[in-house]
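Mind looking over this structure? Questions follow.
One chain of protein is taken out of this complex; the other chains stay put.
Order of writing sets the labels: A, B and C. Residues in every chain begin at 1.
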Amino acid sequence: MALRVENLRIYYRTLRGYVHAVEGATFSVGDGEIMGLAGESGCGKTTLGHSLIYLKPPMAYIEGRVFLDGRELPIWDMDRMNEFRFRHISIIPQYAMNALNPTRRIGSLIADLLATRGIDFRQILPELQRRLDLVQLSQEVLKRYPFELSGGMRQRVVMLISTLLNPSLLIADEITSALDVSTQRAVCEMIVEFRNRGFVRSTIFITHDMSILYQIADTILVMYAGQLAEKAPVETIFRSPRHPYTRMLIASLPRVGARQRVERLKGIPGSPPPLLDPPPGCRFRDRCPLAFERCQEPPPFVEVEPGHFVACWREI
Amino acid sequence: MGSRSELLYFAWLNTKVRVGALILALFVILAIVGPLFARHDPNAYVGPPAHPPSSEYWLGTTTFGQDVYSQFVHGLRATFIVGLLGGGIGTLLGVCIGLLAGYRGGMVDEILNMFTNIVLILPTLAVLIIIAAYLTVRGILVESLFIGCTAWPWAARAIRAQTFSLRAREFVDLARMSGRSSWKIMFYEIAPNMLSYLFMTFILQFGGAVLIAATLDFIGLGPTQGISLGLMMNNAVLWAALPLGMWWWLIPPGAAITAIVGALYVMNVGLDEVFNPKLREL
Amino acid sequence: MIWYLGRKLFIYLLTFFFAVTIDWLIPRLMPGNPVDIMVSRMALRADAAEVVRSYYIQAFQLDLPLWRQYLNFWIALLRGDLGVSIWLFPQPVISVIARAVPYDLLLLLPAILLSWVLGNQVGAMAARVRWLDNTVLPLAYILTATPYMWLALLLAWSLGQVAGLFPISGAYSYNIRPHLSWVFIRDLLWHWTLPFLSLFLVMFGGWAIGMRNMIIYELEADYSRYLSALGAPQRLIRRYAFRNAVLPQITGLALQLGAIVAGAVATEIAFAYPGTGYLILQAVLNQDYFLLQGCFLFIITGVLAANLIIDIVYILVDPRTRLGMVGE
Partner (left out) sequence: MLALENVTKVYRTGALGLRKLIAVSEVSFEIGEREIVALIGESGSGKTTIGKMILRLFRPTSGVIRFEGKDIFSLRGPALKDYYRQVQGVFQDPFASYNPIFKADRVFALIREEFYPRIRRSAWEQRVEEALRAVGLNPSDVLGKYPHQLSGGQLQRFLIARALLLDIRLLVADEIISMLDASTRIDVLNLLGDLRDRGLSILFITHDLSLGYYISDRSIVLYRGRIVEMGATERIYARPLHPYTEMLMESIPRIDGRWGATSHRVERSAVLPGAFGCVYYPRCPIAQEICARRVPELAEVEAGHFVACHVRGGASSSAG
């Protein structure tokens, strides 16, 4: 069982008090599973992803436990986490296109990074060259400076570096949002390839674009305003979602072939609540058509069917 | 950026800004009130020569018996005038050139930018020396004018960069589509966003003007009449205050300049923290 | 890269041309005839005044048409003839300056380079060590706000006058003739210490503050965040951050040269150190306009040359400019 998270609570410390970014997340990601982590902007998906590997102020650890391959991750301790980072858990950041040191050749950057882990660059070079071919990058890239490559190429280099030590968990944070349709598809297929070739054991793919997840994710975890709404296999999420928010979200996505004159889709009125001092209970309450008095209490994230979790009083 | 009042609230909260402002206020008061208490004209020979500070002469007297305190407070006033005028002119020129180059872009930007670089590279003091040397009558206004006219490139570079980033923002295009004239856009849409930046630029120009003016006076190219802190130091060196151990003639002028310019720099750092939202959130 | 250097060279030549034109233009722009002003100031007897006046007229070639004067000025300049000094009559200005240059270099080069290197080192450390940040930074702000000449006076008074450790004027003791020997060199350095220290401290403050801010900026850059997310040790991240923060400090050095020259002039005057600054003071006191203009041109050429050297160093160090992208 690759990753298990129990009741994780992460807030942001600001001058005006705590922002409740992640409110008690409990879920797990199996071996070889690509879990999509979806939700609107500001729902806490990026905070959840980053807290597992690089929990840095203003992010504040409140409570919760995280297990990777059975071992507990000390995510609250910046230094002790170094032992897990890069070797067991890795990340492809949203800013991947300028994540490389501009004044250092790419080859020497990789060599420096590996040296800090006591790994000799020459020892890993053959594997690195094989992976360069896989992502259509020439061997020349190692001698180049980052500014000599295109944005897309720089991102692929970062993807290679992050997965070089075959981590058991890879976090990909919005890596497709800045790309064109054609390169978007290539990057997604690369993530699947990394899983198929065992470069990574399990992956958390963070994005706001549900249609990308339909193509490559095995399961999808939907978040809303810091709370987990629903987790289920991809087909179930799209065909028979149980949480009202997921249902309305899927309904508002224009299928290719949907025409406004023919089938007028509907959005979700209103906007998510502020997370500075969030309302008690289910935070979708004031936008949810099915809300009733029971929603004052926070609904538990319960397994209604094997592999299908939902947090809504109507569904339990 | 949040509303006006919130910004001022944060500005005052910042210790660096408060400390800097207090020191500055102290010297401003001294410059305004000081001369009223001076019993003697700064250049008049009134007391016993080389007399250490006493109840009669709070800061002692020079080798010729001039009242050092009177020279100090009048010199302080002159320094503030040069700072305000020189810094003001420098900032004004910097803003106009920076705003124009940043907003217009293209050929205008290329020429103005080259001109800015030229004046930047030129060692301004050398130019001022030549000008001042040939001027028969040198007043504070003329000195401030020259200092302002050679200090503006630093302001122009900063404002130009700021204008470039603001010009690309969509609200400028929106204003152009509302039929606003370029001048209105420059001064009603772009400039207000840089108010904090303009203020910080003025602080640095003010400090720079005071330092350059003091150096010019020290070399002997300051105002031909009247007194300034730089001139005091020049006289002190010329009339061997050092070998005669007259510290009360040497220390105050330099200390005042250091305190004023230092306070300005510290305020500038404090304001940078206030206006830079990233820092504010911590 | 060639293009980056070419553009810079073009700007320097243009600046030099612009400066020389100013230098030629100013005396002619002054209200009234510059010669009358100069002569009247010297308060000479009538006949001596007449001699000096005719000499000036001939020296300034005021009788020739303007453009002719300008051309002659350039020709003389390129031949190194900057006219004759009045203060040290009849020595040519060029030789007077030539004697002062070694002292300038002796004072400026070590002061600039040492303050730059140490300032950057301490600035980098201050970004990392909290107590260092709270002690060195405030001190650096005070130092960089201090007028050069005042620090010179302070040091002269405290270390020189009161403590009596160092001489407070001149480049060497009066009773020694400059010659190559240990005795002379020791004496030279003994005199050199205070001027060097006052220049060094003020500049040191500026570099330390600059580097501290640049390092913090680089440590928050995306590549630093990515390396930390991959668990890279702080040592590696700081090494990268320092290298990237040094680059703008190099250009900063070039831009600060103008202000540094001003400081050197003031310090030399405060210590009566026989460099160009001291010459300028004497030229002002003696209305020696030719020497003044000579010093002006020397300072301009010096600063421009230094700028060019620093640009070349920048190209060698920063790969971005070396391999094509036009770095600003």
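Miscellaneous remarks
Operating definition for what follows: a residue touches a chain if its C-beta (ideal position, glycine included) is under 8 Å from a C-beta of that chain, and two chains touch if they have at least 3 such contacts.
Quick caveat, the model's predicted, so the values are computed rather than measured.
Touch with the chain omitted from the figure is made, among A:Ser41, A:Gln123 or A:Asn196, by A:Ser41. Residue A:Ser211 is the one among A:Thr14, A:Ser108, A:Gln129 or A:Ser211 that touches the chain not shown. Remark: the residues of chain B touching the chain excluded from display are 1-4, 169-171, 173-180, 189, 192-193. In the full complex, chain A touches the hidden chain at residues 40-41, 136, 180-182, 184-185, 188, 208-212, 214-215, 238, 248-250, 252-261, 264-269, 271.
To be clear about the criterion, only the chains that are shown with their structure count from here on.
Chain centres here are Cα means. That of chain B falls 21 Å from that of chain C. The geometric centre of chain A is 56 Å away from that of chain C, both derived from CA atoms. Spacing of chain A relative to chain B, judged by their CA centroids, is 52 angstrom. Within the complex formed with chain B, the chain C residues making contact are 11-12, 14-15, 18-19, 22-23, 26-27, 30-31, 34, 37, 138, 141-142, 144-151, 153-154, 156-157, 160-161, 168, 220, 254-255, 257-258, 261-263, 265-266, 269-270, 280-281, 283-285, 289, 292-293, 295-296, 299-300, 303-304, 307. By the touch criterion stated above, chain A contacts chain C in their complex at residues 50, 53-54, 56, 81-87, 90-91, 93, 95-96, 98-104, 112-113, 116, 145, 147-148, 158, 161-162.
Across the interface of their complex, chain A is touched by residues 222-223, 225-233, 236, 240, 243-244, 247, 318-320, 323-325 of chain C.
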